[in-house]
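The complex appears here minus one protein chain, its other protein chains still in place.
For chain A:
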């Protein structure tokens, strides 16, 4: 085998064929092999095998950057500035200061907004992710609300913005700066994390500290956080106004970002309910008879209520057994035995969350390729 051949085996079926021409598996420092979509800036997704545990280990966790100037940060001199026009008492915190604040831990899925974009039909421009631009980890850090309280966040704050130490190579390229609504910033689960699965954050996952917004897509989870600003006006800039927009009314989402809504679109917010078969790939060969199929399910933080499986193309459904519940923001494992007959057998999976949202059978197309939660329907060939 070669790194290129290994990648071909790992690529998600359906991504643009151009990816096959150059993609290979690569081992970054501190990481196990990942699918290399780009090395500069780093964009690497996890192969399917790494999703067989509900917690994704640090060395199996995907890596995603918009911009290629990624400095190494000395944790001893690291500072995060907290201010903005809605902060009464701006402060600067060192890593030790962050660690001195009351620590909380939350288990949460970090999923790139564009995860599965590569499977869009028709294909759309962007980073052509398959299934693997996501991971679930135990994040430990200080509550953002405690930090904002120290900075004297005022009642007229409408948004809180995040800027990280990484930035563009060229001066004219807009820096990657994102904001979330003030109400979201003040939730107990929004944290500034300095630990991931009990270890200091890996460099490529945002060391020494990053923003964690459980339930919301990864674009808000600013890595290498250096500036937090409480704002009285909506944040502008390319990465808020032009990028990361979904058409209004097309997706079943609850969390609104009112200060950024326009007549036509709104920023992407919570993750849509989704599932992934991890035990078998499409086309896998199995022994006819009982086959143990398993996978994971997740959503935007309401929790998974049920995972159902159909082997007759969606006419009838059987409930899978749900596994360990690590919390409403985590990957929820599921498993089911399916009966296979010699020849082709299909396995379709639909997850439903606690507020009754389910996956879709038809892609909800959008030009940016966000929110792909089409039910998987794989074929097992039994003999």
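Following the convention adopted for this analysis, a residue touches a chain if its C-beta (ideal position, glycine included) is under 8 Å from a C-beta of that chain, and two chains touch if they have at least 3 such contacts; residues count from 1.
Just so it is clear, contacts and distances are computed from a predicted model.
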Inset, instruction - Look at the options "Respiratory response protein A", "Amino acid ABC transporter ATP-binding protein, PAAT family", "Cytochrome c" or "dihydrouracil dehydrogenase (NAD(+))" and return the one that UniProt uses as the protein name of the missing chain. - result: "Cytochrome c"
Legend entry - Residue, one of A:28, A:91 or A:354, that touches the chain absent here: A:28
Inset, instruction - Among A:74, A:171 or A:362, choose the residue that contacts the chain missing from this document, as touch is defined above. - result: A:171
Inset, instruction - List the residues of chain A that touch the chain left out of this view. - result: 1, 3, 5-6, 9-10, 16-19, 21-22, 24-29, 31-33, 36-41, 47, 49, 67-68, 122-123, 125-128, 168-174, 238, 242
